[in-house]
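With one protein chain held back, the other chains of the complex are shown just where they sit.
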Amino acid sequence: MKHSISKWVLPAYSALALLILMIPIGYTFVYSFNDSLKSNITWRGFTFDKWLNVCNVQNGAVCEAFGNSIFIGVVATVLATTLGTMIAIAMVRYRFKFRSQLSLFLFLPMATPEVVLGAGLAAQFLSIGVPKDMLTIILAHTMFCISFVVVAVKARVASLDPALEEAGRDLYGSALQVFLRITFPLLLPGILAAALLSFALSFDDFIITNFNSGAVSTFPKYIWVSAARGIPAEANVLASAVFIFALIIVVTVQVSGAARAKRLEKLHQAGVN
Amino acid sequence: MAFAAFSTTAAPTSSDSVKKKSPVALLLLLPGILYLVLFFLAPLVSLLLTSFKVPAEFGDIGEFSYAFRWENYTDVITAYWPHILRSFGYAITATFFALIISYPLAYFIGVKARRWPLLQSLALVMVVAPFFISFLLRTLAWKQIFADESFLVTSLKAVSLLAPDAHVTGTAFSVIFGLTYNFIPFMTLPLYTTLERLDVRYLEAGSDLYASPFHVFRKVTIPLSMPGIVAGTLLTFIPAAGDYINASREFLGGTGTQMMGNVIEANFLVLQNFPAGAALSIILMSAILVMVSIYVKKSGTEDLL
Partner (left out) sequence: MTTDTFAESGADLELVGIHKRFPGFTAIEELNLTIPAGSFFALLGPSGCGKTTTLRLVAGLEAPTAGRILVGGTDVTNQKSFQRPVNTVFQSYALFPHMTVLENVAFGLRRRKMTDPLGKAHEVLRLVELDHLASRRPQQLSGGQQQRVALARAIVNRPALLLLDEPLGALDLKLRRQMQLELKTIQEDVGLTFLHVTHDQEEAMTMADTIAVMNKGRIEQMGAPQELYELPRTAFVANFLGQSNLFTGPVVSTTSAGVAVDVAGHKIVVPATRAHRTTGEITIGVRPEKLTLHSAKPIHDADVNVMGPGRVTDVSFSGVSTQYLVEVPGAGTLIVFAQNMTFGSDVKFGDGVWVSWGVGHGFGLDDDPADAPRFEADFDTRSIAAQRHLEGA
């Protein structure tokens, strides 16, 4: 093969690019085992201590911030997923005036830089005199998650064959029964994906949070504040734990998806032969 | 999980014939729209109003009253024009690099790796993996890798690839590097979703019609992947232009690399000069909207939105 070298350029390039993408992740993970003192910059030896005593540092400030982030993420996800799914279903299934204007309106929060969203909300809360706390963070996160939920669920609704719902109605299902027994179960994977996305967005958000959090600490905000005086290895521990957890979810979804595809293929082949 | 959000560019839409008019639609739409009006639209209006405010008479620092002082805009432009230019300069550069780094990667995953689904999924998981680790921590990791006393920098200095007194962090390079790195997944994913659907038979047809591999790429592959290119560049450019984490002094930036986000943050949260911060935000947003609509018009992908 005279092209054997050029054949390997793209795979090798891709492997290198992916490897570089992994570097900071590896770095964060490795330094979660660093026997560091206050700041976690130089390598001082391997220890499991930080993993075992995550909450012991600084009176548990890291863990408190982490807990806040999870709480905010869950509440904002529930709100945004509910509101977003309703909009998505309406947009695909119903006809109404100002559709394209609505699409544009829903697209805008995604096209607006976070710093503008954050500053806008801060200006709003300031002018109506709402104190910044947990509630303002949740309100802010729900807002920027809705659009992403709409986009993710809309794709799922659009790929749903309307004939399935018609069949349900044909088989004497009331509108509510058809929704609960046919539409919703079929949409569920899309809704779950949207919820995961919105949790991830909320959990890792710093910019908007920073403008609207007042004295409340979240995990990203804790890192931002500590960056000046050194971030404890415990932050790396929590971030690595989240990473591993997210990885397990994604791999499970991918593997089960691949397994399902394979099963279907086998069934299909069996049917053909 | 995050893939779904980017896969909409060509999602099948059910035909209009099945859509019906019903008051149910209003019921479904109203809560969400109301929410966005309250917490997205109204804040933008607040921001606009704030941007014209003047310091309150006899007020404390941070107290302002409603006015129409458009000079707030000329003031911030005079004071911060380097930040404004830098923001767009950095964002455009980072978007450009992210595109040329991501395109071959997305092409490999979406086209070449089709035969090996497992490799394809593994590569995709690796592309989104940075999403799963804190944005701030992964940026700090680069700061430490690029620190003056780090292994990388000392080695580069040892082999004279870097001047002995040079720094990597705090430079335009490190900020653009950070922006590029952090937004590569946003570029790669939409590129992947369009390239994954690319029908290789079009490439064969091009080749059959006397187009060399280079011409096939330029005349067929690139135009067919345009939706992904537009989506990816927007998803990279918009957050990059407004970012203030990478350029922050505690992260990859320095005094000479501050972007608009940094000054908006400083005016809002430190100086409590809300009108200046608001005016800068409005400038940032309008500039982005103008640039994006020109870009989308030029690339002929309006129907994407």
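Order of writing sets the chain letters: A and B. Residues in each chain are counted from 1.
Here, a contact is a pair of C-beta atoms (placed from the backbone, for glycine too) under 8 Å apart; a residue touches a chain by one contact, two chains touch by 3 or more.
Keep in mind that this is a model prediction, so the values were computed, not measured.
Colleague: Any idea which of B:Leu44, B:Ala98, B:Val111 or B:Ala247 touches the chain not displayed?
Modeller: Missing-chain contact among the listed residues: B:Val111.
Colleague: Just to verify: which one of B:Val45, B:Ala67, B:Ala147 or B:Ala211 makes contact with the chain not shown?
Modeller: Looking across B:Val45, B:Ala67, B:Ala147 or B:Ala211, the contact with the absent chain belongs to B:Ala211.
Colleague: Among B:Ala56, B:Ile100, B:Ala158 or B:Val200, choose the residue that contacts the chain missing from this document, as touch is defined above.
Modeller: Selected residue, touching the omitted chain: B:Val200.
Colleague: Using the touch rule from the top, list residues of chain B that touch the missing partner.
Modeller: Listed in rising order, the touching residues are 111-112, 114-115, 199-213, 215-216, 219-220, 223-224, 226.
Quick note on the criterion: only the chains that are shown with their structure count from here on.
Colleague: With chain centres taken as the means of their Cα atoms, state the distance from chain A to chain B in Å.
Modeller: 17
Colleague: Where on chain B is chain A touching in the complex?
Modeller: Listed in rising order, the residues are 1-2, 4-5, 7-8, 11-14, 16, 18-22, 24-26, 28-29, 31-33, 35-36, 39-40, 42-44, 46-47, 49-50, 101, 104-105, 107-109, 112, 117-118, 121, 123-142, 144-145, 147, 181, 184-185, 234, 238-239, 241-245, 250-251, 260-261, 264-265, 268-269, 274, 277-278, 281-282, 284-285, 288-289, 292, 305.
Colleague: Provide the residue numbers of chain A that touch chain B in the complex, in ascending order.
Modeller: Per the stated touch rule, the residues are 10-11, 13-14, 17-18, 20-25, 27-28, 31, 41, 83-84, 86-87, 89-96, 102-109, 111-117, 119-124, 126-127, 139-140, 142-143, 146, 148, 150-152, 154-156, 158-160, 162, 190, 193-194, 196-197, 200, 204, 206-207, 210-211, 219-220, 223-224, 227-228, 231, 235-236, 239-240, 242-243, 246-247, 249-251, 253-255, 258, 261.
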